[in-house]
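Only one protein chain is missing from this complex, and each of the others stays in its spot.
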Amino acid sequence: MINIGIFGATGYTGFETVKLMRKHPAVQLVFATSESSAGGNLHDLYPVDWDIPLIAAADAPLDKVEAVFCCLPHGASMPAVIAARQANVRVIDLSADFRLNDSQIYQKWYGLPHASPDLLPTSVYGLTEIYRTKIKETNLLANPGCYPTTILLALYPLLQANLLEPSAPIIADSKSGISGAGRKATLKTHFVEVNENLSPYNIGQTHRHVAEIVQLINELGGVGDALIFSPHLVPISRGMLSTVYVSLNRDFTAETVQQLYTATYAAQPMVWVLPSGQLATMAHTQHTNLAALSVTLVKPRQLVICSTIDNLGKGAAGQAIQNFNVMFGLTEDLGLV
Amino acid sequence: MINIGIFGATGYTGFETVKLMRKHPAVQLVFATSESSAGGNLHDLYPVDWDIPLIAAADAPLDKVEAVFCCLPHGASMPAVIAARQANVRVIDLSADFRLNDSQIYQKWYGLPHASPDLLPTSVYGLTEIYRTKIKETNLLANPGCYPTTILLALYPLLQANLLEPSAPIIADSKSGISGAGRKATLKTHFVEVNENLSPYNIGQTHRHVAEIVQLINELGGVGDALIFSPHLVPISRGMLSTVYVSLNRDFTAETVQQLYTATYAAQPMVWVLPSGQLATMAHTQHTNLAALSVTLVKPRQLVICSTIDNLGKGAAGQAIQNFNVMFGLTEDLGLV
Amino acid sequence: MINIGIFGATGYTGFETVKLMRKHPAVQLVFATSESSAGGNLHDLYPVDWDIPLIAAADAPLDKVEAVFCCLPHGASMPAVIAARQANVRVIDLSADFRLNDSQIYQKWYGLPHASPDLLPTSVYGLTEIYRTKIKETNLLANPGCYPTTILLALYPLLQANLLEPSAPIIADSKSGISGAGRKATLKTHFVEVNENLSPYNIGQTHRHVAEIVQLINELGGVGDALIFSPHLVPISRGMLSTVYVSLNRDFTAETVQQLYTATYAAQPMVWVLPSGQLATMAHTQHTNLAALSVTLVKPRQLVICSTIDNLGKGAAGQAIQNFNVMFGLTEDLGLV
Partner (left out) sequence: MINIGIFGATGYTGFETVKLMRKHPAVQLVFATSESSAGGNLHDLYPVDWDIPLIAAADAPLDKVEAVFCCLPHGASMPAVIAARQANVRVIDLSADFRLNDSQIYQKWYGLPHASPDLLPTSVYGLTEIYRTKIKETNLLANPGCYPTTILLALYPLLQANLLEPSAPIIADSKSGISGAGRKATLKTHFVEVNENLSPYNIGQTHRHVAEIVQLINELGGVGDALIFSPHLVPISRGMLSTVYVSLNRDFTAETVQQLYTATYAAQPMVWVLPSGQLATMAHTQHTNLAALSVTLVKPRQLVICSTIDNLGKGAAGQAIQNFNVMFGLTEDLGLV
């Protein structure tokens, strides 16, 4: 049994991590933290019958665990990660704090200086399907954002094979369930404001997730600056779907593009390329750790990819555990399926 | 044209009042107040193209209006009502501040002393169908709560004819849309907490609306203490349905009880007694000022009444305007249908 | 490994049974039937990547299984049950066909003659918490309806101790998610008709589930005829909550009634009596096999019980598997938690 701790256990991502880890057959949950509810119990905050005492992060017994999951907001995550690494504990960080290679870019997007630029070169971006080899070795895993996961999985087969027309925009029209906005009560998450409504926000290159998507597109040989990203909120609790529009640099048939995606992900247990003619919907992945992809060639050089995940599954807690499994040499889907 | 003002225009009730009053053919909206958004405009808070400047309550030109609607929370409403009455302006108060006859009972339920007990005897409880005659004359109308409106309209034909078995409980199982909880962002109104969930709260005689329901039952000759009230929140933006269970003190047939209800409300333009065999649903009244009632006799002395309104219509802003129309001698449904 | 088959695998109940049984550690799924989709595969009907071939019921290899789950509508279930029993296969029937002891009463409520009255005395009503001992021995288990499960678990502690006032009504105001209405496309389940609406139906003693609730109340020493049952549809996919109002035949305190419920269910792994002061909501049980109960004493002899389940969990497939586990001597919650 691997002893683990969870920082920030009371947000939606933290709670989902606890929920999955309670049943993970190779794990013992040693501690769970919450600053606002320290001294309380997780069952005071959620309608569950589990007994999970909550402690302050400062009281976390780092010497008793081999790994920690940091489910804290960006900025708040850095001190916990630094402390854990100093205690030689392996870290899976679900915040944005260690996803960007460049501390200047971090500061630009997140509005605060990075507290530990020296740790950045040691972190690995945890899109498991792309960086599995590095993930096995890392002690500091930066778990991807939910939007980036859908978009990068949609683009990866094309980027890897250098098939994108570099002069054309990469358009990602994304739709997210409301749990992606976090558990904080705001007017933006008020039922009456959200229900029966659908609202775009941060269109173009203004959402913070743009930074990591652009970084990855560039890293994989594409033109990050070509990204046009339009997130939308939809009245759904959990689920995410990105409809991605790209121009290709050579002609394809429906069959050849389908084969490309099928082949790329053939050995990936968590990516499900739908058969030709089917389209990915949120229902394909809700309450799972799967990503589902469908590809529709609308012209020989125009491709539309639908990419869906559960934003709390493959988009957060599920992918974090998938990465944990890889880091510790466990079966990749242990505790997930 | 009657000049009016609206205090507290930015909550759901206030906004609905503005929305209806903009099109009311006999009214000119002179001012709208908001403490938090004074200096701004209603279109900064809601997705509308109306130009409604917002001012502080202290700056309200009471000398320029004949009537005001107070859409403020309880406690906050009292100063506005007092100021308006001192300026000899007629008041429709949508808060609970002037619904209870007894300032001691007010203090018990609302936890603060009443600022103006002397005004209480001048206020009329604005359940239009019951108190229309008094409403015509009053200068201070206390608009009923949403739950009380559904429950009292369900009970009124029985109370009026003294048909309730006094020793039996009066059970009101009520279901409310979320706008009833107000626009304040709280965990209780967070989309993810509310959506796909249904939750009872304040069961028995603990919800504040109990005070006015009990007062009215007693006033109409019944046993207020017999009330058992169970409100539930449902994942719906607007709408309310109370399923009311009562024991009768003599035998009825389905026909005779149907006749009782039909006759009682025959001359009431805003109460719709459904034909025998149909059951009232929220859809019968949403986006209207109607109350819809259905009566189901399950045993000769056991009756189930389903009573439904739009909580922002007949449950708040709509009924307020209905009362305003009565107060000013206008057609009762002017601006409402 | 116990070999099982599932009749009627493509409705919501059948699909949920398949979903749970795929991961049940002691079970091998040998066949799944569907009349309308025989020759197809479950993944043609649901967005899943499972390979579950569908066969006609007539082709079911009953000689290869030890148990079958019948997830067929009432009436359609009888032939499958009869065939399975003739083949000496143990049956868990999720329909209403074997719940009622009396074939005349069956005919009255379900409008068709019972095809096998001789099997009725051999069937056991599968409310696990009440009939566990008999369930262990039976070869024909009649899995309870969803509404009856909520209502009977709410009443059981009172019935068992003979605490109900016999002259008073037993009022069950129930709210159900839409999956309880089945997967058949009807106007009643059309999104636009259901969404943002809440509708009562079949008030009194007219819903078919009344038959089994009344039978059980009588069997447990109560007055079945006292039941007043008001089901309501709510715009939620899965979940059920019954608010049950009863009169007691002696005075209680909040503490003593809480103790009664806690003690009654102390050894029951699937019934969760909430601590005093908390109220059961749908969120307490969704996506689980739990029933959650809260008790609120509103007067010394007036009790309100909130009883919630997932209508596809403890209300159908989950309870069926719980009963299967009991029948086969397995841990009661195996494959369920």
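Remarks
Note that the chains are named A, B and C in the order they appear, and that numbering of residues resets to 1 at the start of each chain.
Keep in mind that, in the parts below, contacts are C-beta pairs under 8 Å (C-beta built on N, C-alpha and C of every residue); 3 or more make two chains touch, one makes a residue touch a chain.
As the structure is a prediction and not an experimental result, all values here were calculated from the model.
Check B:62, B:105 or B:283 against the missing chain and you find that the one touching it is B:283. Within the whole complex, the absent chain has one touching residue among A:126, A:235, A:313 or A:335, and that is A:235. Residues 168-169, 171, 173, 175, 193, 196-201, 203-205, 228, 230, 232, 234-237, 239, 241, 243, 245, 247, 279-283, 286, 296, 298-299, 302, 304, 306 are the ones on chain A that touch the missing chain. Looking at chain C, the residues touching the absent chain are 12, 178-179, 183, 185-187, 189-192, 194-196, 235, 237-238.
Listed here are the chain B residues that touch the chain not shown: 47-49, 196, 272, 281, 283-284, 287, 290, 292, 337.
Definition applied: only the chains that are shown with their structure count from here on.
Separating the centre of chain A from that of chain B, both taken as means of CA atoms, is a distance of 46 Å. Note on chain placement: the centre of chain B and the centre of chain C lie 39 Å apart, centres being C-alpha means.
Computed centre separation for the pair chain A/chain C is 38 angstrom, with centres defined by C-alpha atoms. Shown for chain C are the residues that touch two or more other chains, namely 196, 281, 283.
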